[in-house]
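Missing here is one protein chain; the remaining ones are kept as they sit in the complex.
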Amino acid sequence: MKILYFAWVRERIGKTEEVVEPPPSVRTAGDLVTWLKARGEEYDYAFERPEVIRIAIDQLHVSHGTSIEGAREVALFPPMTGG
Amino acid sequence: MKILYFAWVRERIGKTEEVVEPPPSVRTAGDLVTWLKARGEEYDYAFERPEVIRIAIDQLHVSHGTSIEGAREVALFPPMTGG
Amino acid sequence: MTVSVTIRVQAEAFDIALEMERLTIGRTDIGAVVTFSGLCRSEGDILAALELEHYPGMAEAEIERVAQVAVRRWPVLGLTVIHRHGMIAPGEPIVLVVATSSHRNAAFEAASFLMDFLKTRAPFWKKEHRKDGTVGGWVDAREADTDAMRRWGDSQ
Partner (left out) sequence: MTVSVTIRVQAEAFDIALEMERLTIGRTDIGAVVTFSGLCRSEGDILAALELEHYPGMAEAEIERVAQVAVRRWPVLGLTVIHRHGMIAPGEPIVLVVATSSHRNAAFEAASFLMDFLKTRAPFWKKEHRKDGTVGGWVDAREADTDAMRRWGDSQ
């Protein structure tokens, strides 16, 4: 599963993207954030307030409760500030 | 007192403006419309529905009940359709 | 703070990009520019032109009054209103409103308010000229325009 990071999430983790293989217990987008958060200091910093993180699965906004089953590309980013 | 006519009020009366001297009993803008309406067939046609006529005194919108005392220029016209 | 307000009533067409530039050039405090252009419609290819009659003097004064109400009501940085008169062919512009502000809400609201008030308070009247050579009637005031104005409450 490809993970993309944007804005300060990207800066804190120090990567624009990576490929991960979460265990079967990681079912939802929110589970994925929690699982990534435990991967190291930089992840813990990026996801220090998991509730503010926005998530897109295959380029569609989803809630933290959405299943990641079958997802090819998951993007994690702060609230958007375009326009 | 100068009276200006616009749009179909102007067309029905056949004049763009005229100077009139209404008697003292003509106190309000509405009185003026009623008085003008009696001046002839073309006026009667222009003011057949006096309630739809809009009135400006010295280039300010007024209601039919507004006094015409001191007015230099009174304009009579249909509802506006600009923009 | 001084708000730049420009009102013009003219027969000539106008250049929207130029009018926007006049309000924004050399400034870095403007975050939002809203423009409204009102164009002449052919009404299903029936019209050859709309003829816009106006009350010279009062037209400018009334637009100015409405613009000053908008300036008091919203934190706009600039307002431009240009209204044409005379014969206007389908596809051509009749009216332009440009509103600038720091944040978008003020510019959107002020432009929308100005248009609602122009429609019902500015002394202009439209007459239809048809392609078949006949002169159509004077355009009726739309109830929807009066309703649109009322949503702003008493703003005189």
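Lettered A, B and C in written order, each chain numbered from 1.
Definition applied: a residue touches a chain if its C-beta (ideal position, glycine included) is under 8 Å from a C-beta of that chain, and two chains touch if they have at least 3 such contacts.
Just so it is clear, the model here is predicted, and its values are computed rather than measured.
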Which displayed chains does the hidden chain touch? A, C
For the full complex, which residue in C:Val3, C:Ile30 or C:Ala61 touches the chain that was left out? C:Ile30
List every residue of chain C that touches the chain not included in the displayed model. 15-17, 20, 24, 26-42, 45, 90-91, 102-105, 107-108, 111-112, 115, 144, 148
Provide the residue numbers of chain A that touch the chain removed from this figure. 4, 6-8, 56, 59-61, 75, 77-83
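The definition used in the following text is that only the chains that are shown with their structure count from here on.
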Note, CA centroid farthest from chain C's centroid sits on chain A
Chain centre separation in whole Å, for chain C relative to chain B (CA means): 26
Would you give the residues of chain A that are in contact with at least 2 other chains, written as numbers and ranges? none
Contacts with 2+ other chains: residues of chain C: none
